[in-house]
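Note that one protein chain of the assembly has been removed; the remaining protein chains are unaltered in position.
Residue numbering begins at 1 within each chain, and the chains themselves are lettered A and B in the order written.
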Amino acid sequence: MRFALSKIAHGLLLILGVTLISFTLMVWFGPDQTYSLVGKNATPEQIAEIRHELGYDQPFARRYGGYLAQLFTLNLGASNSSGEPVSQILKRTVPVTLALMIPGFVLGNLLGIALGLLSAQHKGRWIDRLVTGLSVTGMSISFLVIIIFLQVLLSTPYGLNLFPVRGWQVDDPGSYLRYVAVPTLSLVFVTLGYNTRFYRAVFVEESGRDHIRTARAFGASTATILWKHVLKNSMVPVLTRIMFSIPLVVISGSLLIESYFGIPGVGKVTFDAITSGDQPVLKAVVGLTAVAFVLIQILTDFIYKLVDPRIA
Amino acid sequence: MDPANRTWQRLRKDKAGFMGLVIVLAFFLIALGVWSGILGQGWSEAGGGRWEAPGKAHWFGTNLLGQDIFQRAVYSVRTAFEIGFVVSVLSTLLGAILGALAGWYSNTWADSTILWIKGVLDSIPFYLFVAAVAFALQGKPWAMHLAMIATFWTTTGRLVRAEVMKIKSREFILSARTIGLPDLLILFRHVLPNTLHILFIQSSIAFVAAIKTEVILSFLGLGVQDGVSWGLMLAESTQEVLAGHFNNFLAASLMLFVLLMGFNLLSDALQEAFDPQQAAL
Partner (left out) sequence: MKHPVLSVRKLSVTRRQPDRASTVVDSVSFDLNQSEVLAVVGESGCGKTKTAEAVMGLLPCDTWDVQAESIELDGTNLAALSAAAMRKVRGRKISMIFQEPLTALDPVFTAGNQLCSVLCRHQGMTTKAARTSSMAMLERVGFAEPDHIMRSYPHQLSGGMRQRIMIAMAMACQPRVLIADEPTTALDVTTQAQVLRQLTRLGEEYGTSILLITHDLGVVAQYCDRAVVMRDGRTVEEAPVPKLFSEPQHEYTRQLLNATMGVRSA
């Protein structure tokens, strides 16, 4: 019980920190929107009125408090550009982003684990060197390059022209597969190199432990050793990495993929908000991703207990 | 053989790593060439026709505006090194200092505060953070660098903190403290230099990350504002390739790939050289 409470307290501090930074950067230092709302020939009284409405005349702490209150009551306001309530925007876009990013994320990690095990099994031999070489190559190619390349290769007449160039018209499983294919492939390509390297290192380290020698001394085959003993013992670092890569891969990745392929998810909405300076949307997204990330961290700690009996 | 010499010997024998070093140095020379006004000066001239094919006048052809792609790609080497250097040096420095302080004063409020800041920064998705910083700076060009420095230091910080905590309890440190040397002096004069290998490796990793990040930021419009970079070239090319013009894309992505490969091979080799047992290979 105490464990859970300290975790929650820790999480709250994190959320506090994130919202403080986002508030300071975006609202406090952000553009003064008085004049865009008021027009050119405004009287001092009108200006003062607008400023009061926007809350510019209040001290930092007050405004920050107001921001926090907004977040926690999910009173997220409406988009500056479209006027659509932010909560509605999120309801509409979050499922799309999840449907888009999850296959690539999961596949990228599963393949990374499998390749990492394969490399560790044949450490030093040609398979290992090939996989490692390909990983380093993968790490040296920019995400943008991969996306452009795959799009040209798979979706244009200059290539195979199998998949749609952009958009998201998903009505049934068939069209889902067609629209999610190229983004998923890009995501896997980009993350596979990094994932494989990391997992390989974890598995190699775990393979050097005493109890692996014991397993071998009792006749366990290399496959059993890797897939049963090494893998299960590596679950803590593996899970940690998966959890901590979620903000980077899923959220930042969706930003790029959606804006590039024109897919109406959270990433695209955020991208539009960035370029147009749509504050309410940005505030909401930053705040909520922080909260989501904290929740993921707490969840991870509980999963550790399931996976590793040593964690009390 | 002393450790530094041994490391150098190991590095020399690592063929891939050596090649990486050569590549990086070659690009560095190109960057110097651009800085000193010898190379790539014609990057903004709209001298040729639209989308000219590669030829004598323009080695890689021209882009939409008739600018020489080759010149632009060469100039971008300078941009890449500028961003790479600034970000990797400053973020590594920041990480070293904060990590050392956190490790030295571990389990005190100072440590907890630094760890908290680290946690917060790690929780914010990077591109959102850059956007927020850009917002706050009202479009001044430093947004990109600041955002990168502010987030890249955390990895270095974490590694330095762990290492300092280990070194802290070693004998020569204990004797220094018994003599009565002030804490901060011991920390920065004696402990931190023992983390140099971490700093070297991390700065090369940060260099790569900085260049890759710039590419995406420029695509999003948050990156390089004046001048040209591979990111901007790639951003330009996104529309061009749909119409069948690949030169811009190829030039930028090839040069980017070679430099990144070089750096990755180098940092792998550095990791192997400094501690073969701990390295991934």
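Just so it is clear, a residue touches a chain if its C-beta (ideal position, glycine included) is under 8 Å from a C-beta of that chain, and two chains touch if they have at least 3 such contacts.
Predicted model only: the values in this text are computed from it and were never measured.
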Check: Missing chain touches which shown chains?
Finding: A
Note to self: Which candidate, A:10, A:129 or A:216, sits in contact with the chain we can't see?
What the structure shows: A:216
Item checked: Full-complex contact with the absent chain, from A:233, A:270 or A:289 -> A:233
Next item on the list: Would you write out the residues of chain A that touch the absent chain, in ascending order?
Entry: 123-124, 209-211, 213-221, 229, 232-233, 235, 307-310
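Just so we're on the same page, only the chains that are shown with their structure count from here on.
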Check: What is the distance, in whole Å, between the centres of chain A and chain B, each centre taken as the mean of its C-alpha atoms?
Finding: 22
Checklist line | chain A-touching residues of chain B, taken from the complex the two chains share | finding: 116-117, 119-120, 122-129, 131-138, 208, 212, 215-216, 219-222, 231, 234-235, 237-238, 241-242, 244, 246, 249, 253, 256-257, 260-261, 263-265, 268, 280-281
Next item on the list: Spell out the part of chain A that touches chain B in their complex, as residue ranges.
Entry: 13-14, 17-18, 21-22, 24-26, 28-31, 132, 136-137, 139-145, 148-149, 151-152, 156, 158, 165, 197, 200-201, 204, 244, 247-248, 251-252, 255-256, 259-260, 270-271, 274-275, 277, 282, 285-286, 289-290, 293-294
